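The other protein chains are all here in position, but one chain of the complex has been omitted.
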Amino acid sequence: MTISVGLLEIGELGEDQKRSLLKTIIMTCSAFFFMGLLGFNLAFAPTIMNGFIGNPTHTGPFLGGFSSDAFGALNRVWWSMGPGYFNKGITLPVYFFFEVAFASVTLALVGVVVLRKMKMSAFFIFSIVYFLLIWSIPAAWIWNPTGWLYAAGVRDFAGGLVVHGAAGAAGLGIVLQIWREEKKRGLKESPQTRLNPSSGWLTLSILLLWLGWFGFNPGSTLAWGISAQIVAVSTFLSASAAFLSTMFFRYLMVKENPGLVYAVNGILMGLIIITPLAGFVSPASAVILGLIGGPLFLAGEKLFLRFKWFSDPVGLFPGHMLGGVFGFAMVAFFSQQPFAAAVGSSNLPDGILFGGGFSAIQQLGWQLFAVIAVMVTVFAISFITTWLISLGLHGITREYKKEE
Amino acid sequence: MTISVGLLEIGELGEDQKRSLLKTIIMTCSAFFFMGLLGFNLAFAPTIMNGFIGNPTHTGPFLGGFSSDAFGALNRVWWSMGPGYFNKGITLPVYFFFEVAFASVTLALVGVVVLRKMKMSAFFIFSIVYFLLIWSIPAAWIWNPTGWLYAAGVRDFAGGLVVHGAAGAAGLGIVLQIWREEKKRGLKESPQTRLNPSSGWLTLSILLLWLGWFGFNPGSTLAWGISAQIVAVSTFLSASAAFLSTMFFRYLMVKENPGLVYAVNGILMGLIIITPLAGFVSPASAVILGLIGGPLFLAGEKLFLRFKWFSDPVGLFPGHMLGGVFGFAMVAFFSQQPFAAAVGSSNLPDGILFGGGFSAIQQLGWQLFAVIAVMVTVFAISFITTWLISLGLHGITREYKKEE
Partner (left out) sequence: MTISVGLLEIGELGEDQKRSLLKTIIMTCSAFFFMGLLGFNLAFAPTIMNGFIGNPTHTGPFLGGFSSDAFGALNRVWWSMGPGYFNKGITLPVYFFFEVAFASVTLALVGVVVLRKMKMSAFFIFSIVYFLLIWSIPAAWIWNPTGWLYAAGVRDFAGGLVVHGAAGAAGLGIVLQIWREEKKRGLKESPQTRLNPSSGWLTLSILLLWLGWFGFNPGSTLAWGISAQIVAVSTFLSASAAFLSTMFFRYLMVKENPGLVYAVNGILMGLIIITPLAGFVSPASAVILGLIGGPLFLAGEKLFLRFKWFSDPVGLFPGHMLGGVFGFAMVAFFSQQPFAAAVGSSNLPDGILFGGGFSAIQQLGWQLFAVIAVMVTVFAISFITTWLISLGLHGITREYKKEE
């Protein structure tokens, strides 16, 4: 998935963006290394500090250090996958892989706003903080069954807020620091990066993203069975519906073939919106949600294009942030008990549109509260981190034209 | 697979063919949406009208609509996968995915003859009719166990006729309409599209096609087991043998290295030919069939190059149509009872080459009859559809040079 996002970036911005791919490789390796070292425990070990963060010493570094006993420890079912919690029987290494993939792709989403502007060294240091802290906090709060927001009933199936929303908030923290440095250099607006689509890479990236979502969404049922199959159907139907609606409404706007970039963004929007509730809704609801995705993306694009203090050609804000948060809120509208129960969220009430009444409205309140708590926290840590890195490296932005 | 065909097209025709990839995305999304809406029922629900077409109301739209019961319905084994029919225990969502992938890739094959000539809007409308009707009819006849040709004993393991042959017939319907419009514009022959190979994309497409076939052929045993493994071996041996024979005979023709495009076409021919009988034959027969593939493709290519009223640079007719129909007929020659029985076709007699005698000749008769029935029907519906779209849109061909 991380590499798919890298290919998406060169697919949209042009093949000369070698930095996109180096950045991709850095993120992938950094994710394995630092999640292995510490981050995985911070996110998924039993929480300390009232559900705020996982116990960093739960496993040793790198899942078990040099111990020969490691084999025994690795063999055991991960605590939260055992009876009493999710009860899925998943072992530590498998769960580690799954969550590293999530963490890595989340930073990849953040990274699309970095463009050529940020020093690679600054981004690498950011990635370390990211995998230790910035990603781990929302995961510990919402996906860890001892996290405080999970305990309050908040549900995010495969990462509408934990992945896409939080990526947007972290990205905002970075672009704000970039803008502060650009302003200091006397710029009136942030240099905009133009689209320069390369159709082969763009299409390949969509293939890989689609495949990756096939891993993340059905995988989030934490077992292969009928629930995972239904999630797969819902995910793909939402993507197809969002593609059709994006193309249709864009065609109405410009009266000509909207072209490949809108096609790709339409599919992505459908995938993003369905992510936080793919396991809770019926296939036909997935179609409805996908159809809403088209106009939502087009409106979001129009809105964010007004801001001139950052450049977001790949669509982190109108796509991932807006779509992820929207879908996350829709949990309270479209959920249906039998679907939610089958993926282990039996406490989730029916949605407002399916007769959930007061419980559903309460759910909506908690979901919106979680949006604010996560977005503010992630934005703040991301901005402070970038600011500190900027102090240490005398700025995080590169001087243009010097290289490449 | 659908995307592999898109990459094959840009691999052979050059990267400037952005339309190839937009077309690919349209087909993928349209397949999910319209097969989900109705097409899947028309092809695979219990047939009505004496085995002519599936019952369109068997499941609701999108596999189960908004119903919470959907979960129960989706959980059930699909009727034709239960005892009394194929008895494989496959659920609705899994079977839906598998068949949507087949439908989508079939249209992708059709689509390689569309080139830059056809309006994207016309092709999109065609795709809707395609997934509702054109693809569903041969599937309902031959793959649905209540279809009239299946009942007569016709067998097509993984789509020699249902996929490759029918794609050729549908493609003929489109190129005929394109040619009628070109003639009306005063052209003496249809503009030929030149090959402009891009080796990276070509090779990548072959990798993906090979992987995809690994899904379709072994997957057509509808269970992972020793049969699927043998099918995988036969499929890959046939491809390798066809590659070697294509390169060898082409080398004899031109006395120089035949190059990458022939290499790719050779592999494809081996994959296509073995498709309709991969589950019915021994590995050594697969090698023989692959070796025949080389000269067959080269002869087909020579034959179809004579026609100047269409352009088929990617080889729909000499490759998919010729190879698919040839392999489909070979069912009556190469089948061996123990292999066929193991994949659930216990009624299929030994082939003519393996002592099948009169039963095998009878089988050959039915297979050839099926070729005629399917090819004529699909060609006719495809042509009529294209002709009606042409009326509605004032022509399906684009004026050249206007865009891109």
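As written, the chains take the letters A and B, and residue 1 is the first residue of each chain.
The rule is short, and it goes like this: a contact is a pair of C-beta atoms (placed from the backbone, for glycine too) under 8 Å apart; a residue touches a chain by one contact, two chains touch by 3 or more.
The structure presented is a predicted model; accordingly, all values stated were derived computationally and were not measured.
Asker: Return the single residue from B:L21, B:A342, B:M375 or B:I396 that touches the missing chain.
Answerer: Per the contact definition at the top, the residue touching the missing chain is B:A342.
Asker: Looking at the full complex, which residue from B:S67, B:N87, B:S121 or B:S240 touches the chain that isn't shown here?
Answerer: B:S240
Asker: One chain is left out of this view; which of B:A43, B:L63, B:M81 or B:I206 touches it in the full complex?
Answerer: B:I206
Asker: Tell me, which residues in chain A touch the chain that this view leaves out?
Answerer: 3, 6-7, 10, 15, 17-18, 20-22, 24-26, 28-30, 32-33, 36, 60-72, 74-75, 91, 93-94, 96-97, 120-121, 198, 201, 204
Asker: For review purposes, identify every residue of chain B that touches the missing chain, sorted by number.
Answerer: For chain B, the residues touching the absent chain are 197-200, 202-204, 206-207, 226, 229-230, 232-233, 236-237, 239-241, 243-244, 257, 259-260, 263-264, 267, 282-287, 336-339, 342, 354.
The working rule: only the chains that are shown with their structure count from here on.
Asker: At what distance in angstrom does the C-alpha mean of chain B lie from that of chain A?
Answerer: So the centroids are 37 Å from each other.
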